[in-house]
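Left out: one protein chain. Kept in place: all the others.
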Amino acid sequence: MDVLYFAWVRERIGLPKERIETSAATVTELVEELRAREERYAVAFEDLSALRVAVDQQLTDFDAALAGAREVAFFPPMTGG
Amino acid sequence: MDVLYFAWVRERIGLPKERIETSAATVTELVEELRAREERYAVAFEDLSALRVAVDQQLTDFDAALAGAREVAFFPPMTGG
Amino acid sequence: MRVVVQEAPFDFGAECDRFAAGRRDMGAVVTFTGVVRGDGDLATMEIEHYPGMTEKALTAIAEEAQARWSLGDVLVIHRHGPMRPGERIMMVATTAPHRRDAFEAAEYLMDYLKSRAPFWKKERAKDGDKWVAATEADEQALTRW
Partner (left out) sequence: MRVVVQEAPFDFGAECDRFAAGRRDMGAVVTFTGVVRGDGDLATMEIEHYPGMTEKALTAIAEEAQARWSLGDVLVIHRHGPMRPGERIMMVATTAPHRRDAFEAAEYLMDYLKSRAPFWKKERAKDGDKWVAATEADEQALTRW
């Protein structure tokens, strides 16, 4: 699965995108796996209320299932316009 | 005093502007004078609820006093924009 | 603030561009233009106005908008005379630090100049001429403000 990071999430983790092999069933499980990896992930995912998630380029929430997902992205609340 | 007519009021009365000597104290009194003049005025001023009035280029109502006024205009509700 | 009453067409794109140019202190620019709709067999729309009062009424409406909202600038252009379907009748534009002010002020300008500026529209069609009647909806729109 491709995992993408944007804005300060990208900066904290130190890369924009990586390929991850995971059997996580939900976004929350994926976040737990990432947090356990290294300090920079733990820091980036410290406060989930400050984060948003998209699965296959659709905004969703952290309960979302990952079955069949090809791309998950994490980022702060959007500031377009 | 200059009296001006616009849109269908102008068409019914048959002229855009005329000079009138009047001692009418209010717009309503001026309207009464005009109505008494000729049929075309009576027709134009038949239904005052369909008319608007400006005194010296300020929208006002038919109770407005005419003391010192130089210009009175009658017209239908406006349709700008 | 700029208020223009003219018979000649105006260049909407150029006016938008000029109005928005160099607004380093204003985050939001809203423009509106009204177009003659080619309803039915409309040949021309003729707009009569009250020279002198028109400019005063539009200026008063623009000043009131500036008093009510935190705006950078206001532009009002309104034509009179004959126009064909597709021609642009008028435009308003507002700038503000924040978008909500710019949008609300532009809607306010439109609502007021629709019903409180001395313009009257006559539709000329094959089957005759007709003065456009003011609508209850347009009068109602003023109660918002």
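Here are some notes:
In this document, chain identifiers A, B and C correspond to the written order of the chains, with residue numbering beginning at 1 in each.
In the analysis below, contacts are C-beta pairs under 8 Å (C-beta built on N, C-alpha and C of every residue); 3 or more make two chains touch, one makes a residue touch a chain.
All figures in this text were calculated on a predicted structure; none of them were measured in a lab.
Contacts of the undrawn chain with the visible chains, over the full complex, involve A, C.
Across the entire complex, the residue among C:C16, C:A43 or C:A125 in touch with the chain not shown is C:C16.
The missing chain lies against chain C, touching residues 11-18, 20, 22-38, 85-86, 88, 97, 99-100, 102-103, 106-107, 110, 141. For chain A, the residues touching the chain absent from view are 4, 6-8, 10, 54, 57-59, 73, 75-81.
Throughout what follows, only the chains that are shown with their structure count from here on.
Note: the chain lying farthest from chain C is A, by mean C-alpha position. Look at where the CA atoms of chain A average out and do the same for chain B: the two points lie 72 Å apart.
Those residues of chain B in touch with two or more other chains do not exist in this structure.
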